[in-house]
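For this depiction, one protein chain was excluded, whereas all remaining protein chains were kept in their positions.
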Amino acid sequence: MIYFRSDYSLGAHPKIMEALMATNMEHTDGYCLDHFSDETADMIREWIGKPDAKVYFMVGGTPTNTVTISSALRPYEGVISPSTGHIYVHETGSIEANGHRVFSAPTEDGKLRPADVEKVLLHHEDEHTVIPKMVYITHPTENGGVYTKAELTALSQCCRKHGLLLYMDGARIGTALTWPTNDLSLKEIANLVDAFYIGGTKIGALFGEALILLNDSLDDHFRYMIKRQCALLAKGRLIPVQLKALFEGGEDSLYFQLSRHENDLAIKLAEGVQGAGYKLWIPHQTNQVFVIMPNDQIAELEKDFFFYTWCPYDEDNSVIRLVVSWGTTEDDVMAFLKAI
Amino acid sequence: MIYFRSDYSLGAHPKIMEALMATNMEHTDGYCLDHFSDETADMIREWIGKPDAKVYFMVGGTPTNTVTISSALRPYEGVISPSTGHIYVHETGSIEANGHRVFSAPTEDGKLRPADVEKVLLHHEDEHTVIPKMVYITHPTENGGVYTKAELTALSQCCRKHGLLLYMDGARIGTALTWPTNDLSLKEIANLVDAFYIGGTKIGALFGEALILLNDSLDDHFRYMIKRQCALLAKGRLIPVQLKALFEGGEDSLYFQLSRHENDLAIKLAEGVQGAGYKLWIPHQTNQVFVIMPNDQIAELEKDFFFYTWCPYDEDNSVIRLVVSWGTTEDDVMAFLKAI
Amino acid sequence: MIYFRSDYSLGAHPKIMEALMATNMEHTDGYCLDHFSDETADMIREWIGKPDAKVYFMVGGTPTNTVTISSALRPYEGVISPSTGHIYVHETGSIEANGHRVFSAPTEDGKLRPADVEKVLLHHEDEHTVIPKMVYITHPTENGGVYTKAELTALSQCCRKHGLLLYMDGARIGTALTWPTNDLSLKEIANLVDAFYIGGTKIGALFGEALILLNDSLDDHFRYMIKRQCALLAKGRLIPVQLKALFEGGEDSLYFQLSRHENDLAIKLAEGVQGAGYKLWIPHQTNQVFVIMPNDQIAELEKDFFFYTWCPYDEDNSVIRLVVSWGTTEDDVMAFLKAI
Partner (left out) sequence: MIYFRSDYSLGAHPKIMEALMATNMEHTDGYCLDHFSDETADMIREWIGKPDAKVYFMVGGTPTNTVTISSALRPYEGVISPSTGHIYVHETGSIEANGHRVFSAPTEDGKLRPADVEKVLLHHEDEHTVIPKMVYITHPTENGGVYTKAELTALSQCCRKHGLLLYMDGARIGTALTWPTNDLSLKEIANLVDAFYIGGTKIGALFGEALILLNDSLDDHFRYMIKRQCALLAKGRLIPVQLKALFEGGEDSLYFQLSRHENDLAIKLAEGVQGAGYKLWIPHQTNQVFVIMPNDQIAELEKDFFFYTWCPYDEDNSVIRLVVSWGTTEDDVMAFLKAI
């Protein structure tokens, strides 16, 4: 069985396992109160060019999103998300569980634009209505789309104009940063958003995300908020130990190497399926490829390949999602292309 | 100043004040544990033809909606509302405050139909997604629209087919039940929904709604849920005393008389503004009339009339909402028609 | 049946009903956006000597407590209450429903003292623990006890020293202010606390409490918080219309007259039962009298009198609570004393 199911079907990249093994028998204090946490936070601050940024290490994307958003909002405030956004679609109402509305904003292509945001703002009138206070985006989008510098700048300006906080979910941010047409650096992102996270779970680590707060107003008793959400890892150093191995070297880091690998194979896969006569559901970017396939062929492919059937396309066809992970090999891609 | 602002610009109808005065010096136990509560509940059960229904008396529509919905849902479940629904638009996130998502479903005209509901159901896949478990509608809709028997029956069947609870917010239900084309009786409604309330606040009472639970699964420690939401009135009998005076007599009740009065004057008003050359924003039903007016004329009218400017229509025109209440007089309507 | 059950077995004092009748047919805007609200708030500000205080009108004590406390606290903060406090004992977890802990502090006699507070403060260590941020008291206490000026001053100083907000629940505050030994004025209270409310429901009104915020940090989007808690009354003016009739005249107000009446009859009752050889459970203050009675005599009394059996005292005796309300007459008291 060959896996195109998700970004997390393997353990961690061997270099990360090595880092865990190498530090395994060192005693430290728990809960991220350790030198690995300090050093990795420093490394990240330097990488993004923000010496005063606050850095927190989290186990996964869902707790990162929930803690950040629920910490930022007062009870009567809500967050705007693309209707395809992870917090709206795939987190079982964790934001609502903390008492906040997620405003689901329809978008053209998964990217939130100023006009999409401004439509939601009309919702707010007075004390009978929820105040939209934060904007949530994923970069790349849930469908793999890469925001351009112009797009993110426009969104950022829109947010600042309306007093909205801008938060970026970077679960797969490495694949955006290394996408061939990308024109946004981490430093530029850090100037345009109020908070974002660099995700490790989906690109090489066992787990672990680095949350970066760039707006001091967000950093109120944040460790209390993490713990209250049950998201403070006892052996906290496990996250920075992994992320240090992953992020070290910046542009040349393992993180960027793995991201490029994913993008390269995904391009090969996308070109291959199109060459074989299939249509993509949406234009391809980064490590996810969405292909329209006849239902009976999907059933056939499922015997050898493990992937998601994303949604029906028409009566006879469905959309499948193929995810290229850091562990996907060229052989895997070739096997799929041969099978279709 | 003549008021077309809302349904609650006056106190209560004189007959209701009389009922409060007549019972004022009688001692009873608090928190709706009194004979007025029992008698009025019995009267309502007979009226709707459901001898086993559970009846609770609530102070207003928002607590009624929130307690009913949050009591019915498990933490991972949400409620589907028309995108114009009161719980989505005008209750400051009270449902989310209790940890539940409100799925906002776009509709053609404010009425929720099976196809609208079924689109939301696609949202649910597995444990990463919120389960839509209840459907919320207002009758008449927020814009005054009256569900037909065929429409409500279809929606009810859709809900039962999919295991969804159906809950009707009847803040202004009297105006629907007495609307000239109405073909739905209270007894039929009671057969089609799992819960609904008959609103007193907006039709003649100082305050007070009668919530009716028709599905026993909804009646779990309900008084605990009311109290937890801070919505158990100490002098609880004030609600049934008013509602008894309002509902007594069924079709000939004060409630139906006031509702008919509102509808009659609203028809006169709607016909009058159209006769004067203005267009309605949406087809008129029940006691709200939405008129497209030039902005400068609106400014002029605001000197003598108090009403809501609902939303912009185009650059030069806006939509105003004119609400006819039980206390609106024919003179009020004539004054407005004369002013335009 | 003679009622010593609670403070709310009747409707409202006739003068309050008169005020409601007199204003019943006046049109105003809803949700406390009306001139009655403005005027009554001004009257209260003058009464308490705080021209800049924020005044909000609420339907009952439980929503007042919950909105005030949940508005003041960040998610990781809690409120300290005497273990007998209303929010801990009789509000079905409304504070916890908003995500906050109530720290239950044992007290000697229902009054919270600095040492009781400071014991709770030890609970807080770091991000693994809830931060106690507010202190909640009732005045008089749930058992009727009246804080002296020295006691409230000491508590206030303790709170300011430790950065704690002090909030006073004044559901029956009139009975404290008119108690023979009372040495605290409303103006002094307003200088010592961050927020408090003057309760109408339990002393003469149909319902209605005036919440007073004296610390600007508490007044953040407060009307949003009220609405989100489902506690914004549509016909909001009903509250200030009643409270104006109740509070007008300050020391000579109907509120103080009714409070004195309650205290006077309660003293007569307490002296009477003691004269008849019964022991009080706790020293008597204000309008509640707690008497130790043999269980069989309680059963006998219940045939003619309606009251609470508060708790068992020993195998053969229980504590009963007798509440004197504004509507209790000297004849009621005499009838009880004759019956024992």
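We call the chains A, B and C, going by the order they appear; numbering starts again at 1 in every chain.
Here, a contact is a pair of C-beta atoms (placed from the backbone, for glycine too) under 8 Å apart; a residue touches a chain by one contact, two chains touch by 3 or more.
Model, not experiment: these values are computed from the prediction.
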item	value
Omitted-chain contact residue, chosen from C:45, C:123, C:149 or C:221	C:123
Contact residue for the chain not shown (choose from A:40, A:201, A:257 or A:288)	A:201
Contact partner of the left-out chain, one of A:89, A:238, A:267 or A:333	A:238
Where the unshown chain meets subunit C, residue by residue	75-76, 78, 89-93, 96-102, 104, 123, 127-130
Missing-chain contacts mapped onto subunit A	1, 3, 5-6, 8-12, 14, 17, 20-21, 23-30, 59-63, 66-67, 91-94, 97-98, 201-202, 206-207, 224, 227-235, 238, 306, 327
Interface residues of subunit B (partner: the chain not displayed)	31, 70-71, 74-76, 98-99, 127-128, 131, 220-221, 223-228, 232
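Here, only the chains that are shown with their structure count from here on.
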item	value
Copies subunit C and subunit B - interface residue numbers shared by over half, same or different	same
Taking each chain's C-alpha mean as its centre, the one farthest from subunit B	A
Computed distance of Cα centres, subunit C from subunit A, in Å	51
Between subunit C and subunit B, distance of the C-alpha-averaged centres to the nearest whole Å	33
Contacts with 2+ other chains: residues of subunit B	91-93, 97-98
